[in-house]
Each structure stands twice: as C-alpha cells, then as structure tokens.
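See below for the structure under consideration.
The complex appears here without one of its protein chains, the remainder shown in place.
For subunit A:
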Amino acid sequence: MSEHLLEIKGLKVHFPTGDGGWFGRGRQYVKAVDGLDFSIRRGETLGIVGESGCGKSTTGRALLRLVPATEGQVLFEGRNILRASSGDMRGLRREMQIIFQDPYASLDPRMTVGGIIGEAFKAHERLSSREREEQVQELLSFVGLRPEHIRRYPHEFSGGQRQRIGIARALALRPKFVVCDEPVSALDVSIQAQVVNLMKELQQKLELTYLFISHDLRVVKHISDRVGVMYLGAMVEIADKRELYANPQHPYTRALLSAIPQANPSRRRERIILQGDVPSPVNPPSGCRFRTRCPEATERCALETPAFKDLGGGHRVACHYR
C-alpha cells in the first residue's frame, strides 16, 4: 500500500468568464487553480491556507470532481479519478466526502436529520428503512448528538450542532478521505473548539485522511500534520506544520503568519504589512505571482516563474531566493 492516498499532478482549474464576444474569440479565463503538485499521505491532515480567491476551495472541490479540472491528474490510490467513468465515480464517491463551511446553507431545511443523513445510505446501500434508522442513530451519537434528534429539522439546531449533522452525513458511508472546507469558520470561538476536537477524535477512530481548508492559520496549525500555503492559484510553500510555522521561507507565508492577531500581548511579533491587494486571477502577474506585493521582489521575479523546489525534508518553496 502506497504511503500516499492522493497524488495531485499539474492540476489546473480554469473557469471561462464573460461571453467572450463573437464566437468566443475573446474569451478570458479565471485561473482559479493554475498548476498544483502535491500529495496527501494516508491518515494525515493536510491543511491548506490562503486568502479569498487563492483557489483553496476550488482545489478541494476539484479533488472530488465537484468542479471539472482543466488539466492534470488526481490519483486516488493510484487511479486517476479525473478519467474515471461515471459508474466508477459512483463507487469512488463513497470513499471521498466533503464537509461544507456553512451549516445553515448546506442542510436542506425541509428534510429531517434522519432524511439528510439517511440519504447517503439510500443512494449507496440496500438497507431496510429500519436498518437505515439504526445506522443514522448510531452516527448521531458518534458526533455527539442524541439518537432522538433523528426526527428534528435543521432549524431546531444551533450552528455547532448543525455542523455535527454535516459531519455525520459526510461520515455515513465510512469514507477514507474527507475534504473539510472551512468547517468551523462560521461558528463562535467556543463552539469552534468543540467541533475541531470532535473532528480530531473521529479521524483517529475511523482512520480518516483530511484535506483541511481554512483561512484561519491558528486552527490549521492545531489540526494539521502538514500545511500548504496557496496564493493566486498556486502553492507557494508546503512543509511539516512545525517546520512551516517555526521556519517559514516564502515571503508570503512570512507576511501571513505575522498578520495573525495575537491574543497574548506579551508575544507580539514584528508585523509585515503587505501593500495592495491580490491581483486578478484572470491576468496573474508574469513570473512569480506574488512579486507585485513582495517586499523582496527583483527583476528576475517578473521574468522567471520560480520552481517549487525541495529544501529538504519535504519542505518545498516557490521562490528564487531560497
């Protein structure tokens, strides 16, 4: 069995924008994800951080084929899922699931909790309605809810409880891999901690592999084993989490880490304030995408795209000067 559950090679996701004029000749593309290479180890949590528009959510969705990839390969246990037939994909969906950010929008308000979670069994397993109900009740207690909640509707639950329902639904078919797309961002701080702890606990019990997408660098550090940093559709750095937070190499990672508001006034650090905004992903800057905001940029950065090189121990960085 390979150490890697997923291998991503040259993944690109481009979305057409506008009508492209006559015959689509002038059509432009939003390069949401523009050439990613990374892998996810069996049983680990890989955190992906970055700001809005960096392509982190699109990446998560492309891995599950919820958005079509433009180019590249996604190998799940060695099979390229981007080439899988719809029949094969049906089987693969059992093994790959997603937890969404907004527990208010991602649960159908007209269905009971039993219906929402039970739907997965309906689609994938032949169970009597009795068996289905037992399975759902077991799942509910697994995520810290009560079996009698099965007949309630989403509006009867708080945000944190709804997220637990979302987790139960994702885990119903015992997947191997779960994309967690900002799963705690919409929750209050004290509830965030409850859900994060639950996710860690379930990961150990069920031997899950997570791709944990978030803009919150504090939460990502807590839950991940390794962390990748994305900027404008590309990965600029990836490393073991301890290494990344203690020894960030890319100027963007450094700025990002220094910008975290620090609740402990005695541990204030020197802050790097980046100038300007993230450029448009329709026309990303030539060479290094970060150069327009980089405090260390030189002429070379505009001319050559930096390679994603390994500094040793799996710490990779895309910068000419590292």
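As a working rule, a residue touches a chain if its C-beta (ideal position, glycine included) is under 8 Å from a C-beta of that chain, and two chains touch if they have at least 3 such contacts; residues count from 1.
Quick note on the criterion: contacts and distances are computed from a predicted model.
The listed options are "Iron complex transport system permease protein", "Transglutaminase-like domain-containing protein", "Ring-1,2-phenylacetyl-CoA epoxidase subunit PaaC" or "ABC transporter ATP-binding protein", and the UniProt record of the chain not shown names that protein "ABC transporter ATP-binding protein". In the complete assembly, the contact with the undisplayed chain comes from A:193, out of A:84, A:111, A:127 or A:193. Residue A:51 is the one among A:51, A:102, A:133 or A:240 that touches the chain missing from this view.
One chain of the complex is left out; on subunit A, the residues touching it are 51-52, 158-160, 188-194, 196-197, 200, 215, 217-219, 221-222, 242, 245, 255-267, 271, 273-274, 276-278.
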